[in-house]
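First up is the structure itself, then whatever we jot down about it.
One chain of protein is taken out of this complex; the other chains stay put.
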Amino acid sequence: MGLLVGETVHQNMTRWHSVNILLGEKSKYALLLVLLISVLGSMLWTAPVQAEDELNCVLCHKFRGLSRIDESGNFRLFYINENLFMKGPHKRVNCMDCHRDIEKIPHDPAKKVNCTAECHLVEPSGKKKFSHKPVEKILEKSVHGRFDEDGKPKEYQEDYPTCKSCHEQPLYRPLSFFKGVSSGVSRRGLGRCKTCHQTGDFAEDFYNHVTSRLQKTRESKEIVEVCAKCHEDPAFQKRHGLDNVVASYKDTYHYKAIRFGSDRTADCVDCHIVYGESVHSVESMDSPTSATYKANIAQTCRNAECHHEAGEGIASYRVHVDYNNKEKNPMEYYMLKFFTGLMAVVLYFFIVVIFLELLRRLFPNFSFSSAERAEHRQSKSVTKGGE
Amino acid sequence: MQVYPKINYRGGKRYFFRFSLVQRMQHIVLFTCVITLSLTGFPLRYHDQPWAEPLYNFMGGITVAPWIHRGAGSILLGLFFFHTGYWLYLFFKHRVGRLIRDDELTVGNFFKEFFSMEMIPRAQDGRDIVAMFKYLLYFTNKPPQYNRICWKEKFDYFAPYWGIPILGPAGAALWWRDEFTQIFPGWLLNAFYIMHTDEALLAALFIFFVHWYNVHYAPEKFPLGTVFLTGYLSEADMIHEHYAEYTETMKAEGLEHEIKLQGHH
Partner (left out) sequence: MLNLIKTVISKLYILVLMAFTIWYGFFLYPVIFGHSADHDVEVLVSEEEHGGSFLDEAQNEEESMFDAALREQGSTATTNLGYMVVEEQYVQGHFHHVGMKVESDDTNLCLRCHGAVPHDKAKSIRAFLNMHAFYVACETCHIYPKEGASEWAFRWYNKETGDIIANPPGLTSLDKSMYGNYGAKIAPGFLKSDGNFRFLNGTKERAFVTKYLKEKDILSSTQQSKLKKIIHRNINEKPLLCDSCHTSNEDKAYLPFVQLGYPKRRMYDLTSTEVVGMIEKYQDFYMPKFLLPGEGWHEGDVEDEK
């Protein structure tokens, strides 16, 4: 092992070192030896050890095929794409900060991660340990919370979302503001930060974090897909007595523009969240504080980025129209019936006329009237005779 | 205004006058706008079809195509107003003007002149349709003898002439939705949305099949009838499509003895 020189050896030694610590007890003198070698190694090669994976979990988890089928028939993939992992806020968190039940390598099946646990990171504004707990509190109060007002569990508990129902590992969406707004980290902006904040990746992380927060964390198309995961499922709609709101939304210009790559029209959270509130606070349209409560709709539409010139009239615009529902949308239903009828009558009438016209051209001189047929024969022979 | 001869001779053949330059120009503006509007509109209606996105991106994508759509729509609405002014001008100049000259201007005469304009549907159209069905269903082998504007052409004319005032203002309301809702309730936008998209669909389906059959697909027109460019129709087409007008024109031009018979295929 010692024959190979360079970063490779150094990294592998430190890995072996940590593996051995975890495995513990077995051979103490070997541990001591390895420690000695690693210290020497660190002195010779100064490449920083990656803080987020000091236990070298990716030794195994970097392999794309690391997977199995679990007892519920689900495909469980244990692959970590390190390049992407490093592109989000969680890059500063160690694997074991979330997967806390893992105590040895190789490890048993890991338990589910509790997202609301306190991190080892310190939240800078309050100097407290960081936690996603506040999100849970907001979610509990929202229409997506699994308990009703009296604290009783709602029906169909398994339908209510957990963090992972909507969230994958978050990724930064940085913005650059030099010479107009564009996506990505501005090297010029970052250069300014780095003049003073030279330690490690602090400046870049901070830049990424803040500018990602200045826009939607996810593209509108992705947000619609997230909501559609549940709300587009017919069985789910049936269980909760909901309309197919995804289908009706997809009939609107709002969605069509998003479908073709616009980020300026409204997606689900733009209308269903009170302006400026957390996206986790969706409320039922029956709740007076809801963004979609009858009296609040106009204000929701008028939010600064959208229809800010709109009058009160906009409140009666219906976003979720079911054209097949006579009771709920009678005007739309009958208008559509009228136009469908008009189209059918006009177009099929002309299809018949044109078809008959073509058929007529196949036998241009035929007639049911025997007199006319005779007349035609005569005129034909006259022409022939004339020639 | 330029005076067009009723019959033009080219290469020893007769061509019959149909459309003046102003009319032909209006038609060019009309179909350019309609095609543009279709290409920038239907990808939205059929956004889940595989062709929608490539076509929409070709038309400029979501940042540009809506503005092309609004621009073409504005021009089309402008054409509607121009055309209305145009026929009103002709109507007052030629018909009302003559009534005034002859000092015969009464309410009755005014309406009589109005309803005698070639484009206004009349009882003769009903008789023509009956004659057509008789011919198409082989009860007779004599084709209907249409006058200058036959019932099909009237249909072709009134389709956009009722379509544009439905599509245009509805489109404008959806465009200026914020201002619109300051005065009107928002559910009107729901109604306009249906009107706009369904009337557009009807128009497109009609033009693609019925109108293009008449001027492109039909055996004697294929691949392309040229009257929309030249303004003149060949003698064979005249006999086939407007026999009543044909005989009238020939008589007026003193060519009675050269009138050909209809129905020799």
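Order of writing sets the labels: A and B. Residues in every chain begin at 1.
Everything that follows uses one rule, which is that a residue touches a chain if its C-beta (ideal position, glycine included) is under 8 Å from a C-beta of that chain, and two chains touch if they have at least 3 such contacts.
These numbers were taken from a predicted model, which means no experiment stands behind them.
J.: Please pick, from A:85, A:207 or A:317, the residue that touches the omitted chain in the full complex.
T.: A:85
J.: Given the full complex, what residues of chain B touch the hidden partner chain?
T.: Spelled out for chain B, the touching residues are 201, 205, 209, 213, 217, 219, 222.
J.: Contacts of chain A with the missing chain: which residues?
T.: Residues touching the hidden chain, for chain A, are 1, 4, 8, 12, 15-16, 19, 23, 56, 58-60, 62-69, 72-85, 87, 105-106, 108, 113, 164, 167-169, 171-175, 182-185, 218-219, 221-222, 225, 234-235, 244, 247, 251, 322-324, 336, 340, 343-344, 347-348, 351, 354-355, 358-359, 361-362.
Rule of thumb we're sticking to: only the chains that are shown with their structure count from here on.
J.: How about chain B: which of its residues touch chain A in the complex?
T.: Its residues touching chain A are 43-44, 47-48, 53, 56-57, 61-63, 66, 132-133, 135-142, 174, 177-187, 189-191, 194-195, 198-199, 201-202, 205-206, 209-210, 213, 219, 263, 265.
J.: Report the residues of chain A in contact with chain B in the complex, numbered from low to high.
T.: Answer in residue numbers: 250, 253, 255-257, 259-262, 307-318, 321, 331-332, 335-336, 339-340, 342-343, 346-347, 350-351, 353-354, 356-357, 359-361, 363-369, 372-373, 376.
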